[in-house]
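Dumping the structure here so I can ask a few things about it.
Omission of a single protein chain aside, the complex is shown with its protein chains in their original locations.
Letters A, B and C mark the chains in the order given here, with residues in each chain numbered from 1 onward.
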Amino acid sequence: MPEKLFKVDLNKTMDKQDVPGHNRWHPDIPAAFSVNPGETFRMECLDWTDGQIKNNDDPSDIRDVNLERVHVLSGPVHVNGVEPGDLLVVDILDIGTFSAHEWGFNGIFSKENGGSFLTEHYPEAAKSIWDFHGIYATSRHVPNVKFAGIIHPGLIGVAPSQEMLDEWNRREEELVEQNPNRVPPLANLPTRESAVLGSLQGEEFERVAKEGARTVPPRENGGNCDIKNLSRGSKVYFPVFVDGAKLSVGDLHFSQGDGEITFCGGIEMPGWIDLHVEVIKGGMDKYAIKKNPAFRPGPMDPHYNEYIVFEGVSVNEFNGKQTYLDANTAYRNACLNAIEFLKTQGFSGEQAYMLLGSAPVQGHLAGVVDIPNSCCTIALPKDIFTKNILPE
Amino acid sequence: MPEKLFKVDLNKTMDKQDVPGHNRWHPDIPAAFSVNPGETFRMECLDWTDGQIKNNDDPSDIRDVNLERVHVLSGPVHVNGVEPGDLLVVDILDIGTFSAHEWGFNGIFSKENGGSFLTEHYPEAAKSIWDFHGIYATSRHVPNVKFAGIIHPGLIGVAPSQEMLDEWNRREEELVEQNPNRVPPLANLPTRESAVLGSLQGEEFERVAKEGARTVPPRENGGNCDIKNLSRGSKVYFPVFVDGAKLSVGDLHFSQGDGEITFCGGIEMPGWIDLHVEVIKGGMDKYAIKKNPAFRPGPMDPHYNEYIVFEGVSVNEFNGKQTYLDANTAYRNACLNAIEFLKTQGFSGEQAYMLLGSAPVQGHLAGVVDIPNSCCTIALPKDIFTKNILPE
Amino acid sequence: MPEKLFKVDLNKTMDKQDVPGHNRWHPDIPAAFSVNPGETFRMECLDWTDGQIKNNDDPSDIRDVNLERVHVLSGPVHVNGVEPGDLLVVDILDIGTFSAHEWGFNGIFSKENGGSFLTEHYPEAAKSIWDFHGIYATSRHVPNVKFAGIIHPGLIGVAPSQEMLDEWNRREEELVEQNPNRVPPLANLPTRESAVLGSLQGEEFERVAKEGARTVPPRENGGNCDIKNLSRGSKVYFPVFVDGAKLSVGDLHFSQGDGEITFCGGIEMPGWIDLHVEVIKGGMDKYAIKKNPAFRPGPMDPHYNEYIVFEGVSVNEFNGKQTYLDANTAYRNACLNAIEFLKTQGFSGEQAYMLLGSAPVQGHLAGVVDIPNSCCTIALPKDIFTKNILPE
Partner (left out) sequence: MPEKLFKVDLNKTMDKQDVPGHNRWHPDIPAAFSVNPGETFRMECLDWTDGQIKNNDDPSDIRDVNLERVHVLSGPVHVNGVEPGDLLVVDILDIGTFSAHEWGFNGIFSKENGGSFLTEHYPEAAKSIWDFHGIYATSRHVPNVKFAGIIHPGLIGVAPSQEMLDEWNRREEELVEQNPNRVPPLANLPTRESAVLGSLQGEEFERVAKEGARTVPPRENGGNCDIKNLSRGSKVYFPVFVDGAKLSVGDLHFSQGDGEITFCGGIEMPGWIDLHVEVIKGGMDKYAIKKNPAFRPGPMDPHYNEYIVFEGVSVNEFNGKQTYLDANTAYRNACLNAIEFLKTQGFSGEQAYMLLGSAPVQGHLAGVVDIPNSCCTIALPKDIFTKNILPE
């Protein structure tokens, strides 16, 4: 185990940890510790909700979740000598669970509180608890499936510069203004409520809380990209916007399907992640990796290679209206088609929906130019099912 | 080689073939021939443009392409005893090139004539010719790459019922009416110009041409899904809407990247495809495969497993405006990020763009719920490059 | 299709072809044609037995096969400018079947005529005919299996120098002298009977036939290596022993299991193979590839990834005698264990044996140092079976 460590106590919320992390993006959140390029360190993480979801059969905690608390992140870590314009190269060496907490959760958020990708079809909150058996997960709430997860951090990112942060706030405010009362909202703006900002206190806390961007959306700094293949052994190239880069991580997933469609989320869990950092000086210009991170996936995904694939096209499923190449509608229809099929195989709609959010399913953009219909696909590995589900 | 055959002469356009195919969807286009469930047959195909694109260095044929001619399809094939409500199970046994035509083309359509996924960035027509060397493709127009293609039909589908066809026409007309003069158009409506309708003639031809849906968009019948993994060895489950199913196929691709982002297209080619059909009586209800086909990919994709991946989020790249979870914008940004990186590796923007359209690159939906930003990724296999392109 | 071609007529034996090939190794067999480095050419091939095996249910042709006729090879091809000390780099661009001959055969040779790996257990001749369905093979003689083959040449090699040939003959004669009457023999020595030597005639024919090494064993020149992963897309580095290298190829397999344990063999077939050649001048010393070829497998094997694996150790199965690390005995026991298991799943012993010779099964050396027992494994892909065979 690396000597340098961001430590968490599973019995305390993030603000009560000896060295608290944060749940907002801001360049002025102080670093938890510093490392040199070439160093390896371990980040222990709480689950993204800060422990709000319990291992039981009652989804009311999902329904009533305090979303202003998310995502509680570990960090930031200051990397010595790294400057704006550099690329921070982060190796994800390994990720694991805590032996005292070998389970995770997936949930469908209520339309009234968060919503989800299929919220018009599944507006009620639901929850599934997943037990870990080494590399495998099973759930008493979604029977007849067992799969090896692609363990990964749903969220990993560096701090924005003040200018970048201001831009984020501007563009998200403009969006919300288009429909300020929408449920679920178009975006979550900065809020002091439930903010955790490392060791900041007093006036500095108030200023940063007022400006600090919410962690839900992925942005130029990486952040909550929910990329399931950013797994063990991956190498990430982050553009750097502030001195020391200020790397943070959290939202660990034991597994997740492409899209994280139930919103809460993959199989969410606390755990640890070992990171190694290097720097490519001036790398942002040299490789034109400026707008978003790039990465190389690791070599250890489970080799599920036999799939059943469902297609969707971009015609609205409620009113039959033709959209113009809307990939969201296409992927939504692909997911709905998969769920309808799974309902013929003994799953309830909610079970099928949570399975698509949890298992290593592949969501692909197939055709994005064939006007007026996008085509997206969702691919389910046949070997995650404990009995044959293929049409015969 | 199977005895039953849809034959094409590469020196004639589709309407001049002994048994002509078609380039519109309509239930009343007569079958080219009939088969029984359990039979295997070969469909020879022209390239999707009906031979308009030449093996030379001049992109004017791409620029001036007659899009009312596309896609010229082989078929339809009537499968005896198959009825609406059944599933038609189609095995794609093999696909190949003609020994007299071992090259294909990729092109960026002009914004004025067709457009493409990045048409605001790359409005001018461009062309790349790809030479086939057994399982590999290379291009004199995109040097320093060589890859094994995932050969597949860009388009395979069954005939719509009259009711379904009417619905298609209704919804697409409504879309066009929103902005009838848009360039490129929002949709392509039925047109008599350049229609090819099998053996139909006279009044029947006029009626069907007037109603026949264009083949560009994927729809409930499958059609132009451009799914690169619908390759050799795949098994497709088609919902059936008319007696005999009326299966057609065309738009063969030697290779294609997810999204077929240049629009023209993958690596487009004439060739042949061997199909085997079976039926699952009443399968549409039994498996709830009603709205779109489902399929199992074949076992013979090239095993490219080392990738460099670029991310994109759904903020408009021109005006910095925040969209609400727009996956198209996210994937567009991912593609642009990949292209900017490739420009640091010696490719021109157009070369990089055509490479993303041609090579077996993976386009994934990563997160589709993290309001307000979708995250999409595009993954390039490192081993398609003949020299190392990884940042170091 | 490449212009340069070694052509075969399936209705004639190899000696009757317009340009006959050969079935012995000798530096003085004249080249069929010449190519330059950088050229691509096609080699059409007869099946290894020169058409002795028929598509019927009677194994007497296997039992009575004339083994002095094997392997009929296409070539040799002279590569201009290539000299001893160079590496000849051969790309296997593609391999295919003839549309007039879409079947192949596997057979267990009789102990009295050829024998096989398990000849003491299965001394009688048997035959299975495999039908090709695009990329898949099935057999009326081995029901309930269907698999995608890893198509490959069982035999590809360059000509030996005279010195190398003399050495081969010396060492094989010495071996045979240890037990000259053994059945099957310890080795097959040169014989004039049934020799085919390209265009040689008269005295030259007699001389070369007398010296020409049999093609059965793999040797320093490559030859009959029966490596199933030397498939489409592979690149082979051959050490060169004579001017022009003199490349020959044959013994095409639609598929084969590691070891080719039934001896006849994989799924044997006539067909064609497209090759491209380059040269690395002085490469034998530069890369120390002197004793045997090296190669890079192609990217298009079927991705069968779920296996059931059987182990074997090196204790003689008849008398319980302990060998010292004998890997042959270990692999033989692994094969026998697999066959005994398959007999519980409805296969006869002969069917199971032929399946292990035909399907893409993996034979691994696991431990070769754990005195006194070697351990070898044989891995069967579960998805080649049309019903579940896993213990439950």
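Rule of thumb we're sticking to: a residue touches a chain if its C-beta (ideal position, glycine included) is under 8 Å from a C-beta of that chain, and two chains touch if they have at least 3 such contacts.
These numbers come from a predicted model, not from an experiment.
J.: Just to verify: which one of C:74, C:333 or C:358 makes contact with the chain not shown?
T.: C:333
J.: Thinking of the whole complex, not just what is shown, which of C:6, C:147, C:205 or C:310 touches the missing chain?
T.: Counting the whole complex, the residue in contact with the absent chain is C:310.
J.: Looking at the full complex, which residue from A:59, A:76, A:257 or A:298 touches the chain that isn't shown here?
T.: A:298
J.: Tell me where the left-out chain touches subunit A, residue by residue.
T.: Subunit A touches the missing chain through residues 1, 40, 91-94, 96, 99-100, 102, 133-136, 148, 232-233, 274, 276, 298-304, 383.
J.: Touching the missing chain, which residues of subunit C?
T.: Those residues of subunit C that touch the unshown chain are 87, 89, 115-117, 167, 171-172, 174-175, 184-188, 216-220, 222, 224-229, 237, 258-263, 280, 283, 286-297, 299, 305-313, 315, 320-328, 331, 333-334, 337, 340-341, 343-344, 362-377, 379, 382, 390-392.
J.: If you put the missing chain back, which residues of subunit B would it touch?
T.: Touching the chain left out of view, subunit B contributes residues 303, 305-306, 383, 388.
One rule holds for everything that comes next: only the chains that are shown with their structure count from here on.
J.: Based on mean C-alpha positions, which chain is nearest the centroid of every protein C-alpha shown?
T.: So the chain sitting closest to the middle is B.
J.: How far is the middle of subunit A from the middle of subunit C, if each middle is the mean of its Cα atoms, in Å?
T.: Taking the average C-alpha coordinate of subunit A and of subunit C, the gap between them is 51 Å.
J.: Any idea how many Å lie between the Cα centroids of subunit B and subunit C?
T.: So the centroids are 40 Å from each other.
J.: Can you list every residue of subunit A that touches 2 or more other chains, as numbers and ranges?
T.: 305-306
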